[in-house]
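Taking it in order: structure first as structure tokens, then the write-up.
All protein chains but one are shown in place.
Order of writing sets the chain letters: A and B. Residues in each chain are counted from 1.
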Amino acid sequence: MTWTDLAVTLLLSAGLFFYAAGTVGLLRFPDAASRLHALTKADNVGLGFVALAAALQWGSLVVAAKIAAVWLFAILAAGTSAQLMARVARQDDGDGP
Amino acid sequence: MTATFELILCVMILGTACVALFVRDFLTAIAFFVVFGNLLGLAWLAMGAVNVALAEIAIGAGVTGVLLVLTRSRLLALGEEIACGPARPWLRLGAAAACSAFTTLLAAAVLSIAPGDDLAPVVDGLMPRIGLDNPVTGVLMAFRAYDTLLESFVLLGALVAVWSLAPPAAWPQPPVALRMADPAALNVAGSFGRLLLPVALVMAAYLVWVGSDRPGGAFQGGTVLAGGFLLAAMGGAIGLPRSDDPRLRWALVAGPLVFLAIGLAGAATGRFLAYPDGTAKALIVTIEYVLAFSIGVTLALLVAGPPARAGTGP
Partner (left out) sequence: MTVPAVLGHLFPLTGAVLVGLGLCGFITLRHPLRQLLAVNVIGAGIFLILGGLGRGEGVTDPYPQALVITGIVVSVALTALGTAMIARLSEDRRAAGSGPDQPKDQDP
């Protein structure tokens, strides 16, 4: 096992931990806003760790740049959709009982 | 290890399909359908079919999911209930029995066929002649170009059929606007769409270009383009065109027409849809770029739906 393998394993484990935390939050948090918070924040960090691991495993700068772009757009999409969903959730709460 | 992964993947595919089919709430069903599509994409990746994985995730999960969500909200706006009561027990039992029997037959048929890539060496042997490295693009654009040409006309025909469903007096107005009603949400979606439309253009061009040698191609690129158009339309960054706009008409037919023209030119020099030696790659890339643009516009308008009377917003 080389140092790269070790680093990739560690990064993947960290990513998995954050994904698990985000999923637990999604399932256990009481309302829409905090669930969104768990999903977008924890999962994006998790994706970041997995992306780092993938880039390291590949060992090429061009591929790393592509993976970084993927991560960036994933964050952007998550932020935008979380905003929109939170707005709808708040409206639903306002209209509801 | 691989076997375990694939087994878990298959169980998850079947599980999400069950939820998408039989859950009571339709929005949940659509969400699970999109997850199902993405898992299928993973299955294609596990098989090494990256081209199909891209198409499945972009078209099967993405565009189909958007279509279902939009139709659901349109039906809800019309006051229609989508949740349907459970079917009669005897019908459910009968359907389950019949479908299990059918599945068993199908599984027996599947097991009687030995999986194998018999045609891969054949295709590989032919690839140097057209100068591409991605065998799937080779099959789509050269060896089975006939299929792909007809498919591009099928897409166009589907759009014509969708347009023919326009209510009286609506022709040739634009479709129901996709822009979000809530001003704050429109603001958020607008900045996202304005940022993503140019990115989608670059991404689509890249996918088509790289599709000659590595996974990608006209359909994947065109779908990314359609996604960019739709996001921009939802954010109000672009409006939807009237159905009789001549520029729109040209954008829709350009791809199939260029494909057909090059095919007919091939017929003049030899065989229909045969590319002269040495020009194959240039012709294929030309067709693919025009085709990807037309596919992007067609898919976006397919999602937007038929022309609607002015003032019938969502």
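Some points to look at:
Heads up, the rule we're going with is that a contact is a pair of C-beta atoms (placed from the backbone, for glycine too) under 8 Å apart; a residue touches a chain by one contact, two chains touch by 3 or more.
Just so it is clear, the model here is predicted, and its values are computed rather than measured.
One chain is not displayed; in the complete assembly it touches the shown chains B. Per the touch definition above, the residue from B:Leu106, B:Ala261 or B:Ala282 contacting the chain not shown is B:Leu106.
Chain B residues in contact with the hidden partner, per the touch definition given at the top, are 2-3, 6-7, 10, 13-14, 17-18, 20-22, 26, 29-30, 33, 36-37, 40, 43-44, 46-49, 51-52, 55-56, 59-60, 63-64, 67-68, 70-72, 74-75, 78-85, 87-88, 91-92, 95-96, 98-100, 102-103, 106-107, 109-111, 113-120, 123, 135-136, 138-140, 144, 147-148, 151, 154-155, 157-159, 161-162, 165, 167, 217, 219, 295, 299, 302-303, 305-306.
Everything that follows uses one rule, which is that only the chains that are shown with their structure count from here on.
For the pair chain A and chain B, the distance between C-alpha centroids works out to 26 Å.
Contact residues of chain A toward chain B in the complex are 73, 76-77, 80, 83-84, 87-88, 91. Touching chain A in their complex are the following residues of chain B: 180, 182, 184-185, 188-189, 192, 195-196, 199.
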